[in-house]
Structure formats: structure tokens, C-alpha cells
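Every protein chain of the complex appears in place save one, which is left out.
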């Protein structure tokens, strides 16, 4: 683990063509890191994320991705992700290959990756058409009961980026609140980068079972205050719900989208 | 969930011939419940536990069990479990069938039970003789890589009993410290009984991610202060290491063992 | 007392929940229905959101499935893999809410695409948790607005299993959960026929005719032998629901979350 600034962390750990997972389940979505990836002009990324959310809508709209692995691609409580739809429906700004799963499958694939397994087994996809359009979904018989179980490949992204509340001086990272699949994504990845709100001398009194990622399991820790905005950081700032609603208008048209990105991300 | 006293909880939820898991990984071992099972004279139990420890040494020596599923049967830091050895080596007080696993397999079998799976898959048992003596160990090929993965049946005990620090008035249970496989054992079981040090009005300020078992996932909660002794309860009392050492002498001979049980458990 | 179609739907769905139910809650109307039930006849209902919040008691409705409010008012919050493994797949959830862009006569749902999967006319959000919620929960409540384009003869894509394309798939696949036992729309309530598992109209909302339902259903809608009239929302129910929405609007600076 080394402490890096955001520019250097992305420059060193995110390469063109990489399989990249930026996780954060509504909470702690690493927007600052996603914006830095856009600014550095990465291309041909395979983006993995359960809920692409606004951050992948922005990355897809700016042409960083050639492939998306996901399970729910909407703007929560608002509607569509227009940039994602434009890429899938009309190939703008370029064609986007999609590998589509259910939430349960994605969660299991991350968990299996963290556990060093080649694949994940679960009771899933029964009666759904999804296995017909996703070749990564297979079925295996339980050797004891004969029950047919779903099996998907483990996720082993080249790099995972997650956002957390705090790191201590050694680079250990504490995550609190809705922890989503961040721990699994970080442990499943070959390189794990964590952006944090702040670095503290020590975590102080805490639950013996606090969710902590040891420094030695990480590649880089980056101090990025408000690095999850417009998502939120439990204990630091609230979700900017108004922006999620406003995004519907901003992203609906290519030009308004590009203008907003130019003014707010690229500048 | 209902609040019961220890006698009624065992009378109602532990039947002759049941598959029973009393878990607690060194910490929070439910001794009081195990002693009550002995006092009520249960027979032909299948006992499941990663580390049988003194509690199963006592239950086996008193003839409650016909079968043991375990992964490490010693007195931690001290030596043998003499009653377990006497049962396996000389069939006293009766024959004891054993189903032997590794820790990883047991942990996975509980996890799979909690997850409603028929079996657990992991990378295990490679090169070991254990699969030759345990028919519950199979191997399945990963459909993507062809790697041979170990597979064991999920544990679905009739009843699991674990000990925890506290319950609130609704019967929700908080576990802190070394949590072992208690949560998995409780969720894997058809009936889950939890003994606690105390009942509190509320858990108060705590980590958002505290280890809590909801009342609705449990069958019974029992107030049993010091219910883990001579094991320990983090935040309440320390492990009685001297007793673990003394047990080596007490349990070495059948007569001294029976005398101790008569004086300390049956009376 | 006047009320909107959304209010009728929310109230009808809320009434179907039993005290003590363990609900897997989605955002939007299901969230409103579950919390309405919790604040009225089902105080001991337990709400689980797929973001990992167990036993949450939000004071305002979440705009997203992972709002801080859900975590702050929860008994505890677990990781997402655990929600799907120990709580959903573990068989602990009694009721799950689902909806979609299309539903067919057997309660199968499409939330993936309109048109061909490889060249979609409309790319929808996708499964999210639905595919496993449909088979993991004891029962499924479907909440959707009626319309000939959403209540269709033939789904463009079967994202989420209801009773299957023949009504018999659940049994054939060895699935022991019940699947869709209730469908609440803005026009009526439908429940599965005990024989065929086809969703049939069992109750019409006040002022709604059979004809109106038929015109807005893409298949030949069937009706139970005795079709009841849905009890309109009571003043008490509307008061609690509107307070909830008002609090929510103040908190989010919008009413979007309310549906």
C-alpha cells in the first residue's frame, strides 16, 4: 500500500483495456476517481458494477468503455440512464458490449473473487431468459441432492476502486454504513485503490468487528474529500438527491451532457 | 422468538436423536445449555462443532451422543479430550460414529446452510487422506476452468445453540468479539436458541454494521448469565484457562470425570 | 374523501401485508406500501432493503435503495452478498415486491428490454434483484399500472419468473415458493387461479368496470366467479400515507420518491 494523490493513483493503476470495478451501493460511490479516469482519457475499459448509476453513465458517455457488466442500469428513483441507453440502443459514442446479470449473481461473483474461487455457485436464474443471452451463466448439479445450481465466473477485475470514510496513517481503511460489495470488490481485484474522506491518526474505540480493509491488502489509498459526491458518505455528507433528479435532464441529450462534462469534469 | 428459561428452551427445542450444533469458537461457548442437555438426559444426538472442546467432551462422556461431526478435537493449548478419545478408541460410554472434516469445510458447510444451499464449494482437501474416510467429501469441476473443487453437504442442524452478550427486549441478539461461526450456525439451523448474558432495553449507539441476529430469525432467547463459563464472554468475563488445564486431569479417568459431572453439573 | 390511483394501489398493497411479515422492499410504491402497513395495521412488519439494511424503520421514503435513512434506522446493516445469501436465498423473506415494464397473464415480468434483446427499442434497467427475489421470497406481490402496453400477451423478454409461460414452471423447476399471489394495479386486484395459476381479477377498484380492465389488458382478462369491489382508502390510511409523502417531499426536495 502506498498513499498517492488521485492523479497518480489512476495513472498508475488504471490502464487502457483494463477490467475495472468502481463499487459502492448507492452509498460511497467513487465519483472523484471515475472523473479522474475520464480526465486521463482511458479507453476500452470493461466496466463492472452492479448498478452503473450516474458515474458509469458519465464514463460510458465520454467513451471510456467498450464493455459493461452490470445487473441494474437505472437512475435510482428517477428513471433511465440516458447515456447507457444511447450506447446500447444507438451505439453512441461507440458500441457497448453488455454482459448482464442479476444482483445475486454479481454479488456472488465478487464474493467468489474475494475468496479466490474460479466461480460462484448459488440458487439463481430459475425460469429467467437471462441465461439465454449471457453465456457466463451455467448450471451445475449438486453432487448430493442433484439440484441444479447456477454458476457464474468469479470477478477478478484488474483494478477495483472504492470510496471509504477514513484511513489511518498505516493505510488501513474503515468503511461504515451501507457497505455494499466494496470489501469483496477490493479483495477480488488484482489492484485495489481506495479513496477516503480523510486520514486519521487512529480509528480509536470501535466495534471489534468493524469493517476494515488492512493496508497490506490494498495497492493505494488516496485522500479525496467529498470523493463520493453526488453519492454520499455516511457521517460526512448526504446524498445529493436533487442532482440525481437533475441528471435526468442533463444526460437526456448528447450536447447538454457533453457541455456539462466539459464544464464540471474536464475543466 | 420467545423468551424462555434454560430448562424450557432445551426441553422444547432439543429432542433425542436431533442433530445439534453448539457453536462458539473458543469464545462464547454455550456451556450452560450443554449442561442442561446433559441434565435432561438427551440421547442419540448427532453433535456438530468445529472444535468439540470441553463441552462436547462432557456431553460425549455422559452418553448424550451417538455421532460427532468435527474438525479439531483437542483441549486448546493443553492436550487431548480424554472423553472423546475414550469414546472413539474404546467405545465408552458407547460407540461414537465420527464424521471428520477440516475447519475450512466445516465453516463452509455452516455458511452454505445459512445461505439455504444444499452444499458448499471450496478449494480444499487437496492431497489429504480425509476424503478417503469421509464420504461427505466430493469433488466437482468448475464449469469454466475445469478446476476440481471440494464439495460438502451444507449443515442444516435441527437445532443450533449459541451464546451471545446481550439481547434487547424484542429478542434481537448482539454478538461482539470473536464471532466464529455462530451467526452461520444459528441461521443454518431449523431452530435457533441463543443464551445471553443479559437483556437490555436497547443496544444504544453502535456500529451500523454490528453483528446482530434479528429476533424473527430465532426460536428462543434465554437469559443465562455466565452461560459461557469456563469459556469467556468478551466484555463480561475472561476465559478460565486454569480450568481448561485442570480438565486434563479431571477427564483423564472415567471415575474422576463422572464424579466431577455429578458434583458440578447433575446436582 | 378523494384519492389518486397511486394512493389506491399503495393502500391495497399495504392491506395485503400481515403483521410480522418479512418484506424485501424495492423503492417507489412498494416502499410506500410497506411503510404504510408498518405505520398502520402491521407495526411488527420487518423491512429489508437489498442494500443490506435489516429491520429498517425509515421516517421518510428512500429515493434510492441505499439511502442513509435506511441504514440509520435499521437494526443493523449487512454486506450485499450476505443479503442475497443468508436472508433472501436463505428463505427468510415472506413477501417480495416486484414490478416491471411488462407483465403477462401468469405474472412473469420483463424489466430488461422492449424489442429484440440484441437491438432493443428500449433498453430497460434490467433484473436488479428481481430474478432471485421472485424465487426466494415466500410470496410475491406485483404492483403495476394497468395498460395494454404493459399487461401483454407475450413478453419481449422474461426477466423474472412468475408462474412461468405455462403456469406450471414453478412446480416443474422444483421451486417451493408461491410466486405472484397478488397483483395490484390502478384498476383492480388480481390473484392466481388455483388451477391454472393465471392471474384473474378478484376485485375492481371503486368506479372501475370490467370493460375498462379488458381494454387495458393485452390478453383476454379473466375474472373470478365473484368479483368484489375494493374497499376505498380509509381516511386514516390516506392521512398516514400523505404525511409520509409530505415528509419525504420535504426531505428530498421532491416528490419523485413517492412514485
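Order of writing sets the labels: A, B and C. Residues in every chain begin at 1.
We adopt the following convention: a residue touches a chain if its C-beta (ideal position, glycine included) is under 8 Å from a C-beta of that chain, and two chains touch if they have at least 3 such contacts.
Since we're looking at a predicted model, the values are computed, not measured.
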item: Chain not shown, its touching partners among those shown; value: A, B
item: Full-complex contact with the absent chain, from B:11, B:130 or B:223; value: B:130
item: Per the touch definition above, residue among B:11, B:78 or B:265 touching the missing chain; value: B:78
item: Touching the absent chain when the full complex is considered, from B:39, B:67, B:103 or B:190; value: B:103
item: Chain B residues that touch the omitted chain in the full complex; value: 25-27, 50-51, 70-74, 76-78, 80-81, 84-85, 88-89, 100-104, 107-108, 110-111, 122-130, 133, 147, 177-181, 183-184, 211, 232, 234, 238-239, 241-242, 244-245
item: Touch residues of chain A, complete complex, unshown partner; value: 111, 114-117, 172, 184, 187, 208-212, 214, 216-217
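One rule holds for everything that comes next: only the chains that are shown with their structure count from here on.
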item: Chain centre separation in whole Å, for chain C relative to chain A (CA means); value: 27
item: Chain A and chain B, separation of their C-alpha mean positions in angstrom; value: 38
item: Two or more partner chains touched - positions in chain B; value: 115-117, 208-211
item: Per-residue multi-chain contacts in chain C, two or more chains; value: 71, 77-78, 85, 89
